[in-house]
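With one protein chain withheld, the remaining protein chains of the complex are depicted in position.
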Amino acid sequence: MADTKTDNKTKFIKGYTAMVLSRTLDKKIVNAQRQGRVGFYTPTMGQEALQIGAGMALEDRDLIYGYYRDVPLMISRGVPIETILNQIFGNSADISKGRQMPSHFGVKKFNFMSVPSPVASNMPLAVGAAYSIRYKKENKIVLSTFGEGSTSTPDFHASMNLAAVFNVPVVFLCENNGWAISMPVEKQTKVEIWTKAAAYGMRGIKVDGNNMLETYEVVSDAIKRARAGEGPTLIDAISYRMGPHSTSDDPSKYRSQEVTEGSENDPITVTEKLLKGMNYIDDKFIESIKAKTQKIVDDKFDECEKIPPPDPATAFQDVYKNMTWMLSEEVGGIL
Amino acid sequence: MADTKTDNKTKFIKGYTAMVLSRTLDKKIVNAQRQGRVGFYTPTMGQEALQIGAGMALEDRDLIYGYYRDVPLMISRGVPIETILNQIFGNSADISKGRQMPSHFGVKKFNFMSVPSPVASNMPLAVGAAYSIRYKKENKIVLSTFGEGSTSTPDFHASMNLAAVFNVPVVFLCENNGWAISMPVEKQTKVEIWTKAAAYGMRGIKVDGNNMLETYEVVSDAIKRARAGEGPTLIDAISYRMGPHSTSDDPSKYRSQEVTEGSENDPITVTEKLLKGMNYIDDKFIESIKAKTQKIVDDKFDECEKIPPPDPATAFQDVYKNMTWMLSEEVGGIL
Amino acid sequence: MTTMNMVQAINQALSQGMAKDTSIIMLGEDIGTDGGVFRVTDGLLSKFGPERVIDTPLVELGIIGMGIGMALNGLRPIVEIQFQDFIYTAMDQIINQMAKIRYRSGGEYTVPMILRTPYGGGIKGGLYHSQSGESYFVHTAGLTVVTPSNPYDAKGLLMGAMKTDDPIIFLEPKRLYRTIKQEVPEEEYTVPIGKANLVHEGDDLSIITYGSMVPTVLDAISKNKVNADVLDLRTLLPMDRDAIFKTVEKTGKVIIVHEAPRTLGVGAEISALIAENRIDYLQGPILRVTGPDSPFPYRMEDYYIPGEKRIMDAVSKLIKLR
Partner (left out) sequence: MTTMNMVQAINQALSQGMAKDTSIIMLGEDIGTDGGVFRVTDGLLSKFGPERVIDTPLVELGIIGMGIGMALNGLRPIVEIQFQDFIYTAMDQIINQMAKIRYRSGGEYTVPMILRTPYGGGIKGGLYHSQSGESYFVHTAGLTVVTPSNPYDAKGLLMGAMKTDDPIIFLEPKRLYRTIKQEVPEEEYTVPIGKANLVHEGDDLSIITYGSMVPTVLDAISKNKVNADVLDLRTLLPMDRDAIFKTVEKTGKVIIVHEAPRTLGVGAEISALIAENRIDYLQGPILRVTGPDSPFPYRMEDYYIPGEKRIMDAVSKLIKLR
């Protein structure tokens, strides 16, 4: 018991630290974008607790099929912030070689599948990966994330039904931040997202996504079931998109801000209160971790910003294993 | 009361007569296909009660967005069997000018929208038509039909959610015949079809699709609600595909026949028993109507078979309102 | 006359069209309250109300399918797809439904609708916010494919499209949304669909292009004093064959410029039409200056989109001949 308690303490403090890092990085990137130092970004502010809660429940070997708003999840998995920043800059150190728009990450080493823009289109892939896990008798599960707006898509429907029919080890985590750009969830669909699971004979469950601990519990349970061959779960993690949809978006056109930084529904506030209540952290710790983190983020940002762009020639590689004659010829005319 | 009873008697006998006509025509076409006189067909045997029950609940002005297995529905609507047969032959009297494969009907005069092959693809159109009905303040509803296998498609999901969100006057009739070619419904999805409605905040209801009267009641109720602005309903009408999927299919490869003609689950047997029980019909009537119908079908079939094919030039019209120069040129080289 | 950019011109066309014809109705993601992610539909919701300017759930095939159903029942829907890159989720509705209903119903049912969508690179959108997928539509009989290269054409072509009885794919070169300002008449007018526009005249060679590449081509030839015909196709399906042949007959030297990948890009069809019908007039190879056969990169987008250097390389090659 004592051990579990110590374990939990370490784990939750680590989670909180990851939240602070996520938030600090998020604000840094958003500010840098306003200064023209970054091209584009989809802020994650407000979704830290649910992503990190979920991340804590995963094993390193598990596969993630995420979406464009998953920086905290990556951080909780241990992806270095340089990796994230290099993608944001699309510089020559970027794993995806400067090809993808910022926020479209992919880090195979951390089993974080490359993110596409068409929403929910990673979901059917997650189901296939989960099928192959079982086929190959690997002890892994797949976590697939997406927004609540994405539940309206073809890919959501296909994936839910296929995952249920084939009973594969996948956990669907709906990051329900209440908005799909300007569309509130109430206009997206008439029901609560978690209730949609029943239409596929799948377990569906709602969780307070502002509560890292609760999310951790619920995701852990779903993962345990998936690992035991008991099939997929849809988790509806309720949170709020505190930022704009993206740095190109102006939310004042369509909503009034309901959760602001530091307010009682800010997941960071919630977590601080929880962990303070458990006597895991105190104000001094909070202050020092925030200051330390800010310094790290500032430094890393400057470092990564200085990395030169990729060699233009690399922009046209990896279309196939071997470059086609057409592309060689075309690239010859370009470079 | 007496009036309703007489009304019902007339209506139900008409329904039964339509069932006999459907069945007779169905068998005629299937046999003719075996003799090489027809190119292709999707038999409707087993789905007469539910289609005709639904057809009886509609007003002529209502719109139907159906699928390729809806001959009984067309018959119940009063579409002449010549119209059906001419489509089957793709002859010069065919409304769709010999362009569509048999079973892909379309008769604007009877508000029966032209049927595409990609399953469920008519459903989003039905939702749009229903929206436009409300927008134009027309007193109509839309009936959209599809098989239970089609509930796995993107189009089903899109249509269910949009219809619910916009609360439009559409009734979705799932003709649940238990099979999607070789795929039994149990392997198509883990739940009963009608329960899927809840995932969209829509009313869902199951009905014995072998019972014309019950189907009539249930569809009538759904239509009444739709007409009153109370929104869409998903009806799961349970029946059995007594024939092969199509004349190209050999069901013995994947199933044993569970309902045969004249057996107690044959909807015609069911209806005869019901109407006999109500003293609406008797054996003599049954015998005579069957004989009469056979004669009509045989005659009409021979008549329509004799109608010459369309003028080849017509095969390339109606791509646009005005033929493009490319097509004129191409057709010039063909004819 | 007012000076307008393309966003304003399209907005005005929509506004005037809807004011006049109540059968015109709009659907799309974020087109209402938000006014569209590119602000093209700004203000329309308040003018025409939520029954006519419909914010939809996130499902392209559903909203295109709904549009088709509306068109079948007497309306003239205009559907906005947020980025052309996302349209593939609705491809079956476009190819198998929208494009084929008139035909398959023997002409009984028709689909007068417009599908508007921004396309092309130049906004640092990477793989999924930069595609030029016009070929997928141009290969699809039953569709009409239109793309303006300036505000005047944008308004005029769109007003023309609103009066057309067949489905139209209206491709908006997003890079030009705000870069060109032009005098645009306040009153209604139409630019005919199916007719190309000779935007520059010259004798030495012909450059055939459209949409986003037109200003690039015009800049390149004016900067380098190239004496060229520049043909802006405006409609990609059906193409204005006569205008193409006329300039080929005149100059005998052809360069085709587009941003989409080369293999089976629209340039392939232009080239094939010429090689099939006007080969005797040619004084050199038909050159294509296009996007490469690869996805669209984020950081290196200026290498992807054809620019002055590549256009001038092709010009030099042809000028040198004879």
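Think of it as A, B and C in the order they're written, each chain with its own count starting at 1.
In this section, a contact is a pair of C-beta atoms (placed from the backbone, for glycine too) under 8 Å apart; a residue touches a chain by one contact, two chains touch by 3 or more.
Just so it is clear, the model here is predicted, and its values are computed rather than measured.
K.L.:
So which of B:10, B:31, B:139 or B:182 would be touching the chain we can't see?
P.N.:
Only one of B:10, B:31, B:139 or B:182 touches the chain omitted from view, namely B:182.
K.L.:
Of the residues A:130, A:143 or A:238, I need the one that contacts the missing chain.
P.N.:
A:130
K.L.:
Which of C:109, C:128 or C:303 touches the chain that is not shown?
P.N.:
In the full complex, the listed residue that touches the missing chain is C:128.
K.L.:
Residue by residue, what part of chain B touches the chain that was omitted?
P.N.:
39-40, 90-91, 98-102, 104, 116-119, 149-150, 152-155, 180-183, 187-189, 248-249, 253-254, 309-310, 312, 315-316, 319, 324, 326-327, 330-331, 333-335
K.L.:
For review purposes, identify every residue of chain A that touches the missing chain, sorted by number.
P.N.:
63, 65, 94-97, 99-100, 104, 106-108, 113-114, 116-118, 121, 123-133, 135-136, 154-155, 157-159, 161-162, 165-166, 317-321, 324-327
K.L.:
Could you pull out which residues of chain C are in touch with the chain that's been left out?
P.N.:
For chain C, the residues touching the absent chain are 85-86, 88-89, 91-92, 94-96, 99-100, 103-104, 127-128, 133, 135-136, 138-139, 141-142, 237, 261, 263-269, 271-272, 274-277, 279, 282, 284-288, 292-295.
The rule we apply is simple: only the chains that are shown with their structure count from here on.
K.L.:
How would one label the connectivity among the chains shown: line, ring, star, complete, or other?
P.N.:
Its topology is that of a complete graph.
K.L.:
Could you give the separation in Å between the centres of chain B and chain C, each centre being the mean of its C-alpha atoms?
P.N.:
Once rounded, the distance between the two centres reads 40 Å.
K.L.:
Measure off the straight-line distance from the CA centroid of chain A to the CA centroid of chain B, and report it in whole Å.
P.N.:
The mean C-alpha positions of chain A and chain B differ by 46 Å.
K.L.:
So how far apart, in whole Å, are chain A and chain C when each is placed at the average of its C-alpha atoms?
P.N.:
The answer is 36 Å.
K.L.:
Of all the residues in chain B, which ones touch at least 2 other chains?
P.N.:
Within chain B, the residues that touch at least two other chains are 154, 157-158, 161, 165.
K.L.:
Which residues of chain C are in contact with two or more other chains?
P.N.:
57, 59, 61-62, 89
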